[in-house]
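Dropping the structure in here first, questions after.
A protein chain is absent from this complex, but the other protein chains hold their places.
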Amino acid sequence: MTQTPQNPAPNPAAGNGSDRRGWPLWEVFVRARRGLAHQHVGSLHAPDAALALQNARDIYTRRSEGVSIWVVPSSAIVASSPQEKDSFFDPALDKAYRHPTFYDIPEGVEHL
Amino acid sequence: MSPPAVTSALSIAALPATAKYALALGDDALILGQRLGEWIADAPQLEEDLALANISLDLIGQARILLSYAGELEGAGHTEDDLAFWRDDNQFRNVHLVEQPNGDFAVTMARQLVFASYQYELYRALQDSGDEALAALAGKAFKEVSYHREHARTWVVRLGDGTEESHRRMQAGLEAVWPGVPELFEPDEVSLSLPSVAADPAGLEPHWARFVDGVLAEATLTRPTPRWRSRGGRSGLHTEHLGHLLAPMQHLHRSHPGASW
Partner (left out) sequence: MYGNHDTETALVPDEGDSERQAEFDALIADDQRIEPRDWMPDAYRRTLIRQVAQHAHSEIIGMQPEGNWITRAPSLRRKAILIAKVQDEGGHGLYLYSACETLGVDREDLLDRLHGGRQKYSSIFNYPALTWADVGAIGWLVDGAAIMNQVALCRCSYGPYARAMIRICKEESFHQRQGFEILHTLAHGTPAQKEMAQDAVNRFWAPALMMFGPPDDASPHSAQSMAWGIKRFSNDELRQRFVDMSVPQAEVLGLSLPDPDLRWNDERGHYDSGELDWDEFARVISGDGPCNAQRMSRRIRAHEDGAWVREAAQAYAAKQAARTLEVAAS
């Protein structure tokens, strides 16, 4: 068997990196019913993807909360930084013309 | 206070064959559900407490349906609780495998692999039973045990092909439960007398073996060849373990005859 390389690309087993003890952390997304998007519901620990999925089923759908589950290694998530939030999100604030309520429509016009 | 009139009247021998059959399957589910319930709060990881609880709940659900049905077929007014709490060990019809103590996690997973794979074949076959109630139960339970089987497979493979210690324990777990395997597939009087209702136990074995052998191979484990095998569960002859399991299970209920809970 070869050595595990330094930086294996898709290696959920490596989880959150070697600094974390125990099983890696996974984020769980559940589709509540057909027609809805998967929504983040929480996280769990599992040694690998198959068990993460099984655990997610046992933990997050005990009351038939879902019809489909995604699990994602927490370490695979790249998040925007709160420090950059001004440059990231503020520029959208002054573009009210993107919203339908920006426009005045003469009274009596329908289906618009 | 007098004990409920119904309890003393239960005679297994006098039950209609389908009731006996339902009782045997229900006892398997009840006793294993009780065993798995012992794990809750002691599992290797919190996530696994939840998984074992789910499996236990499914089994107790199956037991309730099957025992209620047996009582209904008997027609003497016995409820699921009368049957669960007022029978002595020699009136239980479960196989020995399910009454075995939990042991370590490997023993429990070995038992789960053997038994869930058996129930998988059993309920798959029973979906075509000529008895409508059993066929309906099998349809529901088949989905449940498919998950139990997958859960067991996942763990047996990880423990078998994990560390040296886990491999050793997993192999020991298999050795511990394997004497209980032949009893699962042994043709018994009750199922033989119900050709259009019951699943033929012997007929389930080849499918069971194909799946289980595949799992063992993937897990780098060896199928045990025990020198002895269990006998007698289906006719009421049990191991010493069953009495110890029933004592706490039945104690409270029996201490208050006729009470409702």
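A few points about this structure:
To keep things simple, chains are lettered A and B as they appear, and every chain counts its residues starting from 1.
By our rule, contacts are C-beta pairs under 8 Å (C-beta built on N, C-alpha and C of every residue); 3 or more make two chains touch, one makes a residue touch a chain.
No experiment lies behind these values; they were computed from the predicted model shown.
The chain not shown here makes contact, within the complete complex, with A, B. Which of B:Glu165, B:Glu189 or B:Asp213 touches the hidden chain is settled by the complete complex: it is B:Glu165. Checked against the hidden chain, the listed residues B:Ser56, B:Asn94 or B:Ser230 yield one contact partner: B:Ser56. Residue-level contact of chain B with the missing chain is found at 1, 30, 34, 37-38, 40-50, 53-54, 56-57, 60-61, 63-64, 67, 80-81, 84-85, 104-105, 157-159, 161-163, 165-166, 169, 248-249, 251-253, 256, 258-261.
Contact between chain A and the unshown chain involves residues 1-5, 8, 10-14, 16-17, 20-23, 25, 27, 40-45, 47-48, 51, 59, 62-63, 72, 74-75, 77-79, 81-82.
Quick note on the criterion: only the chains that are shown with their structure count from here on.
In whole angstrom, the spacing between the mean C-alpha positions of chain A and chain B is 40. Residues 23, 44-47, 50-51, 54-55, 57-59, 62 of chain A touch chain B in their complex.
Of all residues in chain B, those touching chain A in their complex are 45, 47, 50-51, 54, 147, 150-151, 154, 158.
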